[in-house]
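One structure, pasted below without further comment.
In this view, the complex is presented without one of its protein chains, the others remaining in place.
Coming up: subunit A.
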Amino acid sequence: MTYAAKLSPAATDAGEPLGPIDETTGLLRREAFLGALDRRARQEEKRPFALLAIDLDRFKAVNDSLGHPIGDALLRAVGRRLRSCIRAGDLAGRLGGDEFAILLPDQGREEDAEALAARLVDLLSRPFLLEGHSAVIGASVGIAIFPEDADDADRLMRAADLALYAAKEQGRGLVRRYAPEMRARMEERRRLEADLRAAIGLGQFELHFQPQVSIAGGALTGFEALLRWRHPERGLVPPAAFVPLAEEIGLIVPIGEWVLRTACREATTWPEALHVAVNVAAPQFAQRDLFDVVAAALADSGLPAHRLELEVTETSLLHDTTRAIETCQRLRTLGVRISLDDFGTGYSSLTQLRDFPLDRVKIDRSFIAEIGTRGDSAAIVRAVTALGAALGLRTTAEGVETPEQLAELLAYGCSEAQGYLVSRPVPRDQVQEMIARLAQGQETAA
(Lines give C-alpha, C1' and ligand atoms only; values in the text may rest on other atoms or scores of the structure.)
Protein backbone atom coordinates (compact mmCIF):
# COMPACT_ATOMS: atom_id res chain seq x y z
CA MET A 1 0.00 0.00 0.00
CA THR A 2 2.92 2.27 -0.50
CA TYR A 3 2.75 5.13 -2.89
CA ALA A 4 5.82 6.99 -3.94
CA ALA A 5 4.76 10.61 -4.27
CA LYS A 6 7.11 12.79 -6.23
CA LEU A 7 7.99 15.75 -4.10
CA SER A 8 7.77 19.06 -5.83
CA PRO A 9 10.20 21.61 -4.51
CA ALA A 10 8.68 24.53 -2.67
CA ALA A 11 9.17 26.71 -5.68
CA THR A 12 10.06 25.69 -9.17
CA ASP A 13 9.56 28.82 -11.20
CA ALA A 14 12.75 28.60 -13.20
CA GLY A 15 12.85 32.31 -14.03
CA GLU A 16 12.81 33.48 -10.42
CA PRO A 17 15.06 32.96 -7.46
CA LEU A 18 13.42 30.56 -4.99
CA GLY A 19 13.87 32.92 -2.09
CA PRO A 20 14.63 31.93 1.48
CA ILE A 21 13.29 28.53 2.49
CA ASP A 22 11.91 27.76 5.96
CA GLU A 23 14.28 25.19 7.40
CA THR A 24 11.68 23.17 9.29
CA THR A 25 9.13 22.66 6.56
CA GLY A 26 11.17 23.15 3.40
CA LEU A 27 8.57 25.68 2.22
CA LEU A 28 9.08 29.30 1.19
CA ARG A 29 9.38 31.69 4.10
CA ARG A 30 6.68 34.30 4.61
CA GLU A 31 8.41 37.26 2.91
CA ALA A 32 9.45 35.11 -0.04
CA PHE A 33 5.95 33.74 -0.50
CA LEU A 34 4.24 37.14 -0.22
CA GLY A 35 6.84 38.59 -2.63
CA ALA A 36 6.04 35.92 -5.20
CA LEU A 37 2.31 36.52 -4.70
CA ASP A 38 2.82 40.26 -5.20
CA ARG A 39 4.82 39.71 -8.41
CA ARG A 40 2.16 37.37 -9.78
CA ALA A 41 -0.63 39.87 -8.98
CA ARG A 42 1.25 42.66 -10.77
CA GLN A 43 1.58 40.86 -14.08
CA GLU A 44 0.27 42.95 -16.96
CA GLU A 45 -2.52 40.64 -18.04
CA LYS A 46 -5.15 39.92 -15.40
CA ARG A 47 -5.03 36.15 -15.91
CA PRO A 48 -6.89 34.47 -13.01
CA PHE A 49 -5.05 32.48 -10.37
CA ALA A 50 -5.91 30.91 -7.02
CA LEU A 51 -4.55 31.43 -3.52
CA LEU A 52 -5.12 28.97 -0.66
CA ALA A 53 -4.72 29.90 3.01
CA ILE A 54 -4.25 26.83 5.24
CA ASP A 55 -4.37 26.52 9.01
CA LEU A 56 -3.65 23.38 10.98
CA ASP A 57 -6.32 22.36 13.47
CA ARG A 58 -5.16 21.08 16.87
CA PHE A 59 -1.46 21.64 16.13
CA LYS A 60 -1.07 23.52 19.39
CA ALA A 61 -2.53 20.60 21.35
CA VAL A 62 0.04 18.21 19.85
CA ASN A 63 2.86 20.68 20.42
CA ASP A 64 1.79 21.25 24.03
CA SER A 65 1.27 17.61 24.92
CA LEU A 66 4.15 15.96 23.05
CA GLY A 67 6.69 18.79 23.20
CA HIS A 68 8.48 21.06 20.71
CA PRO A 69 10.76 18.45 19.11
CA ILE A 70 7.71 16.38 18.13
CA GLY A 71 5.92 19.59 17.11
CA ASP A 72 8.83 20.37 14.78
CA ALA A 73 8.82 16.83 13.42
CA LEU A 74 5.11 17.27 12.74
CA LEU A 75 5.75 20.54 10.88
CA ARG A 76 8.43 18.80 8.79
CA ALA A 77 5.97 16.05 7.89
CA VAL A 78 3.25 18.62 7.13
CA GLY A 79 5.73 20.41 4.82
CA ARG A 80 6.40 17.13 2.99
CA ARG A 81 2.70 16.37 2.60
CA LEU A 82 1.99 19.89 1.32
CA ARG A 83 4.82 19.63 -1.22
CA SER A 84 3.57 16.22 -2.34
CA CYS A 85 0.20 17.78 -3.27
CA ILE A 86 1.33 20.62 -5.49
CA ARG A 87 2.51 20.58 -9.07
CA ALA A 88 5.60 22.03 -10.66
CA GLY A 89 5.20 25.82 -10.82
CA ASP A 90 2.94 26.01 -7.74
CA LEU A 91 4.35 27.72 -4.65
CA ALA A 92 3.88 26.66 -1.05
CA GLY A 93 4.89 28.90 1.85
CA ARG A 94 4.88 28.88 5.63
CA LEU A 95 3.33 32.16 6.77
CA GLY A 96 3.60 31.61 10.51
CA GLY A 97 3.62 28.95 13.24
CA ASP A 98 1.02 26.61 11.80
CA GLU A 99 -0.23 28.80 8.94
CA PHE A 100 0.53 27.97 5.35
CA ALA A 101 -0.42 29.19 1.90
CA ILE A 102 -0.31 27.83 -1.61
CA LEU A 103 -0.20 29.92 -4.76
CA LEU A 104 -1.41 28.32 -7.99
CA PRO A 105 -0.04 30.80 -10.56
CA ASP A 106 -1.60 29.01 -13.52
CA GLN A 107 -4.85 27.82 -11.97
CA GLY A 108 -7.72 30.26 -11.79
CA ARG A 109 -10.57 27.78 -11.74
CA GLU A 110 -12.46 27.43 -8.49
CA GLU A 111 -13.05 23.69 -9.06
CA ASP A 112 -9.32 23.02 -9.39
CA ALA A 113 -8.47 25.02 -6.30
CA GLU A 114 -11.22 23.26 -4.37
CA ALA A 115 -10.05 19.84 -5.49
CA LEU A 116 -6.54 20.60 -4.26
CA ALA A 117 -7.90 22.03 -1.01
CA ALA A 118 -10.01 18.92 -0.41
CA ARG A 119 -6.97 16.72 -1.06
CA LEU A 120 -4.95 18.80 1.45
CA VAL A 121 -7.63 18.54 4.11
CA ASP A 122 -7.83 14.77 3.59
CA LEU A 123 -4.08 14.26 3.58
CA LEU A 124 -3.40 16.41 6.66
CA SER A 125 -6.14 14.66 8.64
CA ARG A 126 -4.38 11.30 8.24
CA PRO A 127 -2.30 10.14 11.20
CA PHE A 128 1.36 11.07 11.58
CA LEU A 129 3.89 8.78 13.20
CA LEU A 130 6.57 10.89 14.87
CA GLU A 131 9.38 9.52 16.95
CA GLY A 132 7.27 6.77 18.40
CA HIS A 133 4.09 8.84 18.86
CA SER A 134 1.07 8.88 16.65
CA ALA A 135 -0.58 12.26 16.22
CA VAL A 136 -3.75 13.32 14.45
CA ILE A 137 -4.36 16.90 13.42
CA GLY A 138 -6.50 18.43 10.70
CA ALA A 139 -6.57 21.44 8.41
CA SER A 140 -8.96 24.15 7.28
CA VAL A 141 -8.55 25.94 3.96
CA GLY A 142 -9.74 29.29 2.60
CA ILE A 143 -9.66 30.00 -1.13
CA ALA A 144 -9.49 33.36 -2.92
CA ILE A 145 -9.32 33.85 -6.67
CA PHE A 146 -7.63 36.70 -8.50
CA PRO A 147 -8.90 39.10 -9.78
CA GLU A 148 -12.52 38.16 -8.99
CA ASP A 149 -12.13 38.30 -5.19
CA ALA A 150 -9.43 40.98 -5.03
CA ASP A 151 -7.02 42.44 -7.56
CA ASP A 152 -3.95 43.09 -5.45
CA ALA A 153 -1.79 40.75 -3.39
CA ASP A 154 -2.61 42.23 0.03
CA ARG A 155 -6.36 42.16 -0.44
CA LEU A 156 -6.24 38.71 -2.02
CA MET A 157 -4.34 37.35 0.98
CA ARG A 158 -6.89 38.95 3.31
CA ALA A 159 -9.74 37.45 1.26
CA ALA A 160 -8.18 33.97 1.54
CA ASP A 161 -7.75 34.54 5.30
CA LEU A 162 -11.39 35.56 5.68
CA ALA A 163 -12.46 32.40 3.84
CA LEU A 164 -10.15 30.40 6.11
CA TYR A 165 -11.68 32.06 9.16
CA ALA A 166 -15.15 31.09 7.92
CA ALA A 167 -13.99 27.48 7.37
CA LYS A 168 -12.67 27.30 10.93
CA GLU A 169 -15.72 28.96 12.40
CA GLN A 170 -18.03 26.53 10.62
CA GLY A 171 -16.40 23.50 12.18
CA ARG A 172 -12.81 22.99 10.97
CA GLY A 173 -11.65 20.41 8.48
CA LEU A 174 -13.54 22.44 5.87
CA VAL A 175 -12.79 24.32 2.65
CA ARG A 176 -14.43 27.69 2.00
CA ARG A 177 -14.23 30.04 -0.98
CA TYR A 178 -14.16 33.76 -0.22
CA ALA A 179 -17.53 35.56 -0.44
CA PRO A 180 -18.01 39.33 -0.03
CA GLU A 181 -20.38 38.89 2.94
CA MET A 182 -17.47 37.35 4.88
CA ARG A 183 -15.87 40.79 4.95
CA ALA A 184 -19.09 42.34 6.24
CA ARG A 185 -19.43 39.64 8.88
CA MET A 186 -15.85 40.12 10.01
CA GLU A 187 -16.36 43.88 10.25
CA GLU A 188 -19.51 43.33 12.30
CA ARG A 189 -17.60 40.96 14.55
CA ARG A 190 -14.87 43.55 15.01
CA ARG A 191 -17.46 46.19 15.95
CA LEU A 192 -19.14 43.77 18.35
CA GLU A 193 -15.77 43.00 19.89
CA ALA A 194 -14.91 46.69 20.33
CA ASP A 195 -18.36 47.37 21.85
CA LEU A 196 -17.99 44.39 24.15
CA ARG A 197 -14.58 45.56 25.37
CA ALA A 198 -16.09 48.94 26.26
CA ALA A 199 -19.28 47.52 27.83
CA ILE A 200 -18.00 47.01 31.39
CA GLY A 201 -16.58 50.53 31.60
CA LEU A 202 -19.75 52.02 30.16
CA GLY A 203 -21.93 50.12 32.65
CA GLN A 204 -23.91 48.38 29.91
CA PHE A 205 -24.11 45.02 31.65
CA GLU A 206 -26.95 44.24 33.98
CA LEU A 207 -28.11 41.21 35.89
CA HIS A 208 -31.56 39.73 35.69
CA PHE A 209 -32.75 37.28 38.29
CA GLN A 210 -34.81 34.13 37.85
CA PRO A 211 -36.44 32.61 40.94
CA GLN A 212 -35.75 29.04 42.04
CA VAL A 213 -38.51 27.46 44.14
CA SER A 214 -38.94 24.37 46.26
CA ILE A 215 -41.17 21.93 44.38
CA ALA A 216 -42.72 20.42 47.48
CA GLY A 217 -43.79 23.63 49.22
CA GLY A 218 -43.49 26.25 46.51
CA ALA A 219 -41.28 28.42 48.71
CA LEU A 220 -38.73 30.70 47.04
CA THR A 221 -35.21 29.43 47.76
CA GLY A 222 -33.12 31.84 45.74
CA PHE A 223 -32.39 33.40 42.36
CA GLU A 224 -30.07 32.61 39.48
CA ALA A 225 -28.24 35.73 38.30
CA LEU A 226 -28.28 36.01 34.51
CA LEU A 227 -26.11 38.38 32.51
CA ARG A 228 -27.69 40.80 30.04
CA TRP A 229 -26.01 43.39 27.84
CA ARG A 230 -28.02 46.55 27.19
CA HIS A 231 -26.40 48.27 24.22
CA PRO A 232 -27.63 51.76 23.21
CA GLU A 233 -28.14 50.74 19.56
CA ARG A 234 -28.29 46.96 19.66
CA GLY A 235 -30.84 46.85 22.47
CA LEU A 236 -30.83 43.94 24.93
CA VAL A 237 -28.25 41.54 23.47
CA PRO A 238 -28.93 37.89 24.38
CA PRO A 239 -26.00 36.07 26.06
CA ALA A 240 -25.72 33.57 23.20
CA ALA A 241 -24.81 36.50 20.91
CA PHE A 242 -21.87 37.72 22.97
CA VAL A 243 -20.75 35.18 25.60
CA PRO A 244 -18.97 32.88 23.10
CA LEU A 245 -17.09 35.91 21.70
CA ALA A 246 -16.27 37.10 25.22
CA GLU A 247 -14.86 33.65 26.00
CA GLU A 248 -12.83 33.60 22.82
CA ILE A 249 -11.18 36.98 23.41
CA GLY A 250 -10.65 36.40 27.13
CA LEU A 251 -13.13 39.06 28.25
CA ILE A 252 -15.26 36.51 30.07
CA VAL A 253 -12.87 36.61 33.01
CA PRO A 254 -13.38 40.31 33.92
CA ILE A 255 -17.06 40.07 32.96
CA GLY A 256 -17.43 36.99 35.16
CA GLU A 257 -15.84 38.83 38.05
CA TRP A 258 -18.23 41.74 37.57
CA VAL A 259 -21.19 39.31 37.60
CA LEU A 260 -19.94 37.66 40.76
CA ARG A 261 -19.41 40.93 42.64
CA THR A 262 -22.69 42.45 41.48
CA ALA A 263 -24.70 39.32 42.29
CA CYS A 264 -23.22 39.06 45.80
CA ARG A 265 -23.92 42.73 46.49
CA GLU A 266 -27.48 42.37 45.20
CA ALA A 267 -28.18 39.27 47.30
CA THR A 268 -27.35 41.15 50.51
CA THR A 269 -30.57 43.14 49.98
CA TRP A 270 -32.71 39.96 49.98
CA PRO A 271 -34.09 37.96 52.90
CA GLU A 272 -31.36 35.88 54.50
CA ALA A 273 -32.87 32.52 53.52
CA LEU A 274 -32.36 33.23 49.82
CA HIS A 275 -29.27 32.21 47.87
CA VAL A 276 -27.89 33.62 44.66
CA ALA A 277 -26.63 31.28 41.92
CA VAL A 278 -23.89 32.59 39.64
CA ASN A 279 -22.59 30.96 36.46
CA VAL A 280 -18.86 30.35 36.21
CA ALA A 281 -17.41 29.93 32.69
CA ALA A 282 -14.64 27.51 31.76
CA PRO A 283 -11.96 30.23 31.28
CA GLN A 284 -12.64 31.47 34.83
CA PHE A 285 -11.81 27.99 36.10
CA ALA A 286 -8.62 28.04 34.08
CA GLN A 287 -7.53 31.18 35.94
CA ARG A 288 -5.49 30.34 38.98
CA ASP A 289 -7.19 32.89 41.19
CA LEU A 290 -10.89 31.93 40.96
CA PHE A 291 -10.85 31.14 44.68
CA ASP A 292 -9.42 34.57 45.53
CA VAL A 293 -11.89 36.35 43.26
CA VAL A 294 -14.83 34.58 44.93
CA ALA A 295 -13.45 35.17 48.43
CA ALA A 296 -12.96 38.89 47.66
CA ALA A 297 -16.48 39.23 46.21
CA LEU A 298 -17.90 37.70 49.41
CA ALA A 299 -15.73 39.82 51.71
CA ASP A 300 -16.45 43.09 49.90
CA SER A 301 -20.21 42.52 49.74
CA GLY A 302 -20.54 40.98 53.17
CA LEU A 303 -22.63 38.10 51.76
CA PRO A 304 -22.28 34.93 53.89
CA ALA A 305 -20.57 32.23 51.81
CA HIS A 306 -23.40 29.70 52.23
CA ARG A 307 -25.73 32.05 50.33
CA LEU A 308 -23.58 31.89 47.20
CA GLU A 309 -23.95 29.00 44.79
CA LEU A 310 -21.61 28.67 41.80
CA GLU A 311 -23.03 26.98 38.73
CA VAL A 312 -20.39 25.17 36.73
CA THR A 313 -20.83 23.24 33.49
CA GLU A 314 -19.50 19.77 32.82
CA THR A 315 -17.25 21.05 30.03
CA SER A 316 -15.59 23.61 32.27
CA LEU A 317 -14.56 20.82 34.62
CA LEU A 318 -13.07 18.70 31.87
CA HIS A 319 -10.16 20.86 30.86
CA ASP A 320 -8.11 20.52 34.01
CA THR A 321 -10.17 18.30 36.26
CA THR A 322 -7.63 18.04 39.05
CA ARG A 323 -7.36 21.79 39.47
CA ALA A 324 -11.14 22.27 39.10
CA ILE A 325 -11.78 19.71 41.86
CA GLU A 326 -9.22 21.39 44.09
CA THR A 327 -10.69 24.86 43.52
CA CYS A 328 -14.22 23.61 44.23
CA GLN A 329 -13.06 21.84 47.39
CA ARG A 330 -11.46 25.02 48.71
CA LEU A 331 -14.59 27.03 47.87
CA ARG A 332 -16.77 24.52 49.70
CA THR A 333 -14.52 24.74 52.74
CA LEU A 334 -15.35 28.43 52.69
CA GLY A 335 -19.08 27.52 52.67
CA VAL A 336 -19.82 28.25 49.01
CA ARG A 337 -22.06 25.69 47.33
CA ILE A 338 -21.30 24.15 43.94
CA SER A 339 -23.95 23.20 41.45
CA LEU A 340 -23.50 21.26 38.19
CA ASP A 341 -25.34 23.13 35.41
CA ASP A 342 -27.11 21.74 32.30
CA PHE A 343 -26.60 18.14 33.40
CA GLY A 344 -27.19 15.74 30.55
CA THR A 345 -26.04 17.93 27.65
CA GLY A 346 -22.27 17.69 27.79
CA TYR A 347 -20.03 14.78 28.60
CA SER A 348 -22.36 13.78 31.43
CA SER A 349 -20.64 11.14 33.38
CA LEU A 350 -21.76 9.42 36.50
CA THR A 351 -18.16 9.28 37.63
CA GLN A 352 -18.21 13.07 37.70
CA LEU A 353 -21.28 13.08 39.91
CA ARG A 354 -19.48 10.76 42.31
CA ASP A 355 -16.01 12.31 42.30
CA PHE A 356 -16.77 15.97 42.01
CA PRO A 357 -17.41 18.01 45.17
CA LEU A 358 -21.01 19.01 44.42
CA ASP A 359 -24.08 20.19 46.32
CA ARG A 360 -26.57 20.24 43.50
CA VAL A 361 -27.30 18.97 40.00
CA LYS A 362 -29.38 21.02 37.58
CA ILE A 363 -31.16 18.82 35.05
CA ASP A 364 -31.04 20.34 31.58
CA ARG A 365 -34.20 21.96 30.22
CA SER A 366 -34.26 19.70 27.15
CA PHE A 367 -35.19 16.70 29.33
CA ILE A 368 -37.79 18.66 31.31
CA ALA A 369 -39.47 19.88 28.11
CA GLU A 370 -39.98 16.27 27.02
CA ILE A 371 -41.18 14.80 30.33
CA GLY A 372 -44.78 14.57 29.12
CA THR A 373 -44.00 13.48 25.56
CA ARG A 374 -41.00 11.15 25.68
CA GLY A 375 -40.82 8.23 28.04
CA ASP A 376 -37.03 8.09 27.81
CA SER A 377 -36.62 11.74 28.86
CA ALA A 378 -38.92 11.17 31.80
CA ALA A 379 -36.87 8.09 32.72
CA ILE A 380 -33.64 10.11 32.61
CA VAL A 381 -35.08 12.84 34.85
CA ARG A 382 -36.35 10.23 37.29
CA ALA A 383 -33.00 8.44 37.32
CA VAL A 384 -30.93 11.62 37.81
CA THR A 385 -33.22 12.71 40.63
CA ALA A 386 -32.93 9.34 42.38
CA LEU A 387 -29.19 9.24 41.84
CA GLY A 388 -28.84 12.79 43.18
CA ALA A 389 -30.82 11.85 46.29
CA ALA A 390 -28.66 8.74 46.81
CA LEU A 391 -25.49 10.81 46.53
CA GLY A 392 -26.85 13.46 48.90
CA LEU A 393 -27.26 16.09 46.17
CA ARG A 394 -30.16 18.44 45.66
CA THR A 395 -31.70 18.46 42.18
CA THR A 396 -33.08 21.45 40.31
CA ALA A 397 -35.18 21.13 37.17
CA GLU A 398 -34.40 23.83 34.60
CA GLY A 399 -36.94 25.25 32.16
CA VAL A 400 -40.14 24.14 33.92
CA GLU A 401 -43.02 25.60 31.92
CA THR A 402 -46.23 23.68 32.73
CA PRO A 403 -48.06 22.58 35.89
CA GLU A 404 -48.00 19.00 34.48
CA GLN A 405 -44.20 19.03 34.39
CA LEU A 406 -44.13 20.34 37.95
CA ALA A 407 -46.49 17.55 39.10
CA GLU A 408 -44.26 14.90 37.49
CA LEU A 409 -41.14 16.42 39.08
CA LEU A 410 -42.85 16.39 42.48
CA ALA A 411 -43.62 12.71 42.00
CA TYR A 412 -39.96 11.98 41.12
CA GLY A 413 -38.77 13.73 44.28
CA CYS A 414 -36.93 16.53 42.47
CA SER A 415 -36.15 19.25 45.02
CA GLU A 416 -36.34 22.56 43.16
CA ALA A 417 -37.68 24.10 39.96
CA GLN A 418 -36.81 27.08 37.82
CA GLY A 419 -38.57 28.22 34.67
CA TYR A 420 -41.27 30.33 33.07
CA LEU A 421 -43.98 28.56 35.08
CA VAL A 422 -42.64 30.40 38.14
CA SER A 423 -41.27 33.47 36.39
CA ARG A 424 -39.04 34.72 33.61
CA PRO A 425 -35.81 36.38 34.72
CA VAL A 426 -36.64 39.88 35.99
CA PRO A 427 -34.52 43.06 36.27
CA ARG A 428 -33.12 43.86 39.72
CA ASP A 429 -35.76 46.52 40.49
CA GLN A 430 -38.49 43.87 40.23
CA VAL A 431 -36.84 41.36 42.55
CA GLN A 432 -38.42 42.66 45.79
CA GLU A 433 -41.83 42.58 44.16
CA MET A 434 -41.16 39.01 43.04
CA ILE A 435 -40.15 37.99 46.57
CA ALA A 436 -43.38 39.46 47.90
CA ARG A 437 -45.51 37.85 45.17
CA LEU A 438 -44.06 34.39 45.75
CA ALA A 439 -44.46 34.71 49.52
CA GLN A 440 -48.10 35.72 49.05
CA GLY A 441 -48.74 32.88 46.57
CA GLN A 442 -47.46 30.50 49.17
CA GLU A 443 -49.77 31.86 51.84
CA THR A 444 -52.73 31.47 49.47
CA ALA A 445 -51.73 27.92 48.71
CA ALA A 446 -51.32 27.04 52.36
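Quick notes on this structure:
Convention: a contact is a pair of C-beta atoms (placed from the backbone, for glycine too) under 8 Å apart; a residue touches a chain by one contact, two chains touch by 3 or more; residues count from 1.
Everything below uses one rule, namely that contacts and distances are computed from a predicted model.
As stated in its UniProt record, the chain not included in the shown complex is "BLUF domain-containing protein", which appears among "Carbohydrate ABC transporter membrane protein 1 (CUT1 family)", "BLUF domain-containing protein", "Sulfate transport system permease protein CysW" or "Xanthine dehydrogenase small subunit".
From the set A:Arg30, A:Arg80 or A:Arg437, the residue in touch with the chain omitted from the display is A:Arg80, counting the whole complex.
From the options A:Glu31, A:Asp64 or A:Glu131, the residue with contact to the chain not on display is A:Glu131. One chain of the complex is left out; on subunit A, the residues touching it are 1-5, 77, 80-81, 84, 119, 122-123, 126-134, 136.
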